[in-house]
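All protein chains of the complex are present and in place, except for one that has been dropped.
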Amino acid sequence: MSEPAAAVSTAPPVARTALAFPGPRRIVDGWELTARHATGDLVLADLGPLVKLTVRGPAEGAVRAALGTGFGRTARHDEGALAGALVVGAGPGEWLVLGPAGTGGELLAATRAVVADSGEFASVVDVTHGRALVRLTGAAAPALLAKVCAIDLADRVVPDGSAFRSSVARVVTDVVRDDIRDELDDPAGDGTARTRSYLLHCERSSGQYLADALVDAGTEYGIEVGAPPSAR
Amino acid sequence: MMLLPCPNCGARNVSEFRYVGEAKTRPDPTTATPQEWRRHLYLHRNPAGWTRETWYHGSGCRRYFAIERNTVDNAVRTAGATS
Amino acid sequence: MSRKEHDDGAGRSRRRPRYSAWSLVRHGLGVGRDWERAFRHHTPRESYDVVIVGGGVHGLATAHYLAVNHGITNVAVLEKSYIGSGGSGRNTAILRSNYLTPEGVRFYDRSVKLYEHLAADLNFNVMFSQRGHMTLAHNDSSLRTMHWRAEVNKLQGVDSSVIDPPEIKKLVPYLDVSPSTRYPILGALYHPPGGIIRHDAVVWGYARSADAHGVHIHQKTEVVGIDVVANRVTGVRTADGRRISAPVVVNCTAGWSTLISDMAGVAMPVQTFPLQAAVTEPVRPFLDTVVVSGTLHTYVSQTDRGELVFGASVDPFASYSTRGSLDFVEGLAGHVLELMPALSKMRLLRQWAGLCDMTPDYSPIMGLTPVEGFYVDVGWGTYGFKAGPVSGEAMAACIANGKPPEIIAAFGLDRFDEGRLVGEKGAAAVGH
């Protein structure tokens, strides 16, 4: 490959998520995000910078075994090749792998390795930049979602650690129930105190619309937009 | 709104799905006469009663699947995955 | 049109006292006899020259024109429920002729012309209100289609043009024509001769006239079989166990057209979809024009009683169920308020559904079939009511002459085998 003809220096790249809310913004690890901090009981946080990979492969088999979960459920990997990743069974033979921001290269390589080792026909696509991802946290989250999503969110239907894809405010969205453990406010002291929390993941260009629809629906519950209450 | 039993996701509102049409077998394009081909394209059984048809779960698993539906009262029964 | 006197000695036809303001006054004052029956009950004959299946506007108009234009009066219309119980009584009664293809425009223009004089021809006020018909365009491509239709219409002599938002606002002040809406109104196809009509009255007017000319109308008479011998129709069988012989059987049904054609062994390129409609409580008149939005799948008009009548496109999946859906009224209300935000406090009174037989090219199937003596006038999609009079006239001519007249030549069943589809599908999916 030859040298560029007449390279000019440009500003270092700044990444933007799908969401832009009014107010101050700041740059964290190359990502421009809202600078607001949410303190209320119901919070919508932009998790756009998280690494997002889709994996396709046989619904049952070695890929599934390595990813640790199947359709409709989630698995959090605390160790191993995918350590730090949350694997979501997004469809039959379809997974969404979520990893901390900035781990794109390693997680992609690790996931590709998992797929390659399986010997199955499987593929991995990095959709970090192609999707919007938000986290909605608070006891009122199910009531808010009941205004925009037709799926019954009762524990018996969508328990913690489960996931489904459906229409949310008329946008096809992956909804992941991923309650947050309250380490500071845990009356029983046994780690059972949890706050309802959902990840919502959709195609990027509809992200702002979806977030606006959630904020509108959450107004009566005092929703706030800002940095997540518990960094993940 | 009727529920449609997606073989992957379970019962969901029919608005999550796209109706594809009566399940049909595509004739062999190398041997079909023009008339046979056009009958495949244009003719429908269109029964008032049970029919086998294809749906697409666009807001869910994004899979095509077959069901049997009674077109008179929209009762639905599972017919397994299309193959 | 010649109005022949029919008196075959058997008392089949009769002179009917005419309706007029004077007749109303006489009855109001108690002078003269009671009102006569508009249509009578008969015992079915063993045979008729023509049996028409379906007592809607198409079947009854065919019977009327067979008698009036061709002197063929030994005709039975068999209706499984009551007359006008199908699509004729469930449509939103919008008339227009601003179609896309020349053959479509010619055909529906003839229909509008017949409708214009129908009240006088039938001595029955069908209340045709030619208040104008407006199809809104919300994007470039639909505006282009509106121009396309307008240009074709003009070449066929049909009054049709594209108007701009200020003109639209003048005609329909309740429309939000501001450019900042989600679906901005860029223009509209305006068609002054279009309008609405009292659909039931059209059915009753044709029934009354056909009856007066000796046609037998048999209600609650369901056809359950069609007899075909050596590829020739010989008659029909009814649910009450009768066999009625006839050399000509005409399928004038909508919603059941494949089922009836199947009885004669003729497969149809038709799929049946519900089409829903709804009506609000009345409010004082504020809307003088029929307003249609293809993009928003909505059409709305206000009746002389003050109700708003709404319709949309056909349901998203084939069905014979007429139970209706909440999705439909939710979408409808949303779209109506998108167009006319002031109407949010109006109340929806009732929703219903009819059945539409959709063809691959959104054009009807009319004329002969491979079975001799079996004629079809089906596949009307969402346009059947608009075409009632011209279909009756053309089908009557087709039966009387044994071949389709020029005006329906493009609509033959054989076009599908031959790959000669009519181009009406190019128009927006909702073209009411």
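Going in written order, the chains are labelled A, B and C, and every chain counts its residues from 1.
As a convention for this text, a contact is a pair of C-beta atoms (placed from the backbone, for glycine too) under 8 Å apart; a residue touches a chain by one contact, two chains touch by 3 or more.
We adopt the following convention: contacts and distances are computed from a predicted model.
**Student:** Looking at UniProt, which of "4Fe-4S binding protein", "Phenol hydroxylase component", "Sarcosine oxidase" or "phosphoenolpyruvate--glycerone phosphotransferase" names the chain that isn't shown?
**Tutor:** Per the UniProt record, that chain is "Sarcosine oxidase".
**Student:** Please identify which of the visible chains the hidden chain touches across the whole complex.
**Tutor:** Per the touch rule above, the missing chain touches A, B, C.
**Student:** Touching the left-out chain: which of C:50, C:77, C:134 or C:201?
**Tutor:** C:201
**Student:** From the listed residues C:144, C:170 or C:403, report the one that touches the chain absent from this view.
**Tutor:** The missing chain is touched by C:144.
**Student:** Where the complex has a chain not shown, which of C:114, C:188 or C:336 is the residue touching it?
**Tutor:** C:336
**Student:** Provide the residue numbers of subunit A that touch the chain removed from this figure.
**Tutor:** 1-2, 4-8, 10-18, 20, 31, 48, 54, 56, 70-73, 89, 121-123, 125-131, 143, 146-152, 154, 156-159, 162-164, 169-171, 203-206, 208-210, 213, 216-217, 220
**Student:** In the whole complex, what residues of subunit B lie against the chain that is missing from view?
**Tutor:** 1-3, 5, 7-11, 13, 18, 20, 26, 29-30, 32, 34, 37, 41, 54, 56, 58, 62-64, 73-74, 82-83
**Student:** With the missing chain put back, which residues of subunit C would touch it? List them for me.
**Tutor:** Subunit C touches the chain not shown through residues 19-21, 23-25, 27-29, 34-40, 81-85, 89, 102, 116-117, 119-120, 123-130, 138-141, 144-145, 147-148, 150-152, 154-155, 162, 173-174, 182-184, 198, 200-201, 204-205, 219, 280-286, 304-306, 321, 323-326, 329-330, 332-334, 336-338, 341-352, 361, 419, 421, 423, 425-426.
To be clear about the criterion, only the chains that are shown with their structure count from here on.
**Student:** Could you tell me which shape the graph of touching chains takes: line, ring, star, complete or other?
**Tutor:** The chain contacts form an open line.
**Student:** What is the identifier of the chain with the smallest separation between its Cα mean and the overall Cα mean?
**Tutor:** Measuring from the global C-alpha mean, the nearest chain centre belongs to B.
**Student:** For subunit A versus subunit B, what separation do you get between their C-alpha means, in angstrom?
**Tutor:** 34
**Student:** At what distance in angstrom does the C-alpha mean of subunit C lie from that of subunit A?
**Tutor:** Using C-alpha averages as centres, the distance is 53 Å.
**Student:** Name the residues of subunit C that each touch 2 or more other chains.
**Tutor:** Not one residue of subunit C touches more than one other chain, so the list is empty.
**Student:** Among all residues of subunit A, which ones touch two or more of the remaining chains?
**Tutor:** none
**Student:** Contact residues on subunit C for subunit B in the complex?
**Tutor:** Against subunit B, the touching part of subunit C is residues 256, 258-259, 267-272, 316-321, 323, 325-327, 360, 416-417, 419.
**Student:** Which bits of subunit A are touching subunit B when the two form their complex?
**Tutor:** My answer: residues 71, 91-92, 94, 150, 164-167, 172.
**Student:** Hey, which residues of subunit B end up touching subunit C in the complex?
**Tutor:** 1, 14-15, 18-19, 21-22, 34-35, 38-39, 41-44, 46, 48, 53, 71-74
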